[in-house]
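Note that one protein chain is taken out, while the other chains of the complex remain in position.
Then we have chain A:
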């Protein structure tokens, strides 16, 4: 990790800790909501779901698109990890079709200021924030509320949250959860990612340079 990245992480984390956000499951729920709304503003995709890993968010996008065991997906330029994970889920990757089922993008300190300009205007997007350095952190953003609803139900602490006391009752059979993972992100990690996004890297750097020049 280079000096500048370490500074960014330290800066963001100290700001978050100084705000009083430490942990707990209910009190900091709004940090996760805040991260989701920051992504909505940037990507213009209205429905966002957070995950505690990139593979979790990838799984969410697959689930949201009704792609499960025995089904196939189209994803180009996949990494070794993506291939292994999709295979483990029992999903095959079809390379012959041109259009990817959804877009994936990794956000880091170099592109955080303007990454939306590099996106292909997807209707569903998987964003990986792990490279920021706060720990595994990823999101799925989508234009389609139904995709979001299905992705949320992949998470044990998903749409059935603490405010509803995790009530698992569902009037729509196609929305009922099957396998569920605890893909819930730590509120503290979400708070760090949110602050990083709000600053978009620039203000942190400017202050740093202002003090050192």
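Quick notes on this one:
The rule we apply is simple: a residue touches a chain if its C-beta (ideal position, glycine included) is under 8 Å from a C-beta of that chain, and two chains touch if they have at least 3 such contacts; residues count from 1.
FYI, contacts and distances are computed from a predicted model.
Per its UniProt entry, the chain excluded from the display bears the name "DegT/DnrJ/EryC1/StrS family aminotransferase", taken from "DegT/DnrJ/EryC1/StrS family aminotransferase", "Carbohydrate ABC transporter permease", "B12 binding domain of Methylmalonyl-CoA mutase" or "Phage protein D". Contact with the omitted chain, checked across A:42, A:75, A:125 or A:189, is made by A:189.
When the full complex is taken into account, the listed residue touching the unshown chain is A:180, out of A:37, A:108, A:143 or A:180.
Contact residues of chain A toward the unshown chain are 1, 6, 9-10, 13, 17-25, 27, 52-56, 67-71, 80-90, 133-137, 156, 160, 162, 165-170, 173, 176-189, 192.
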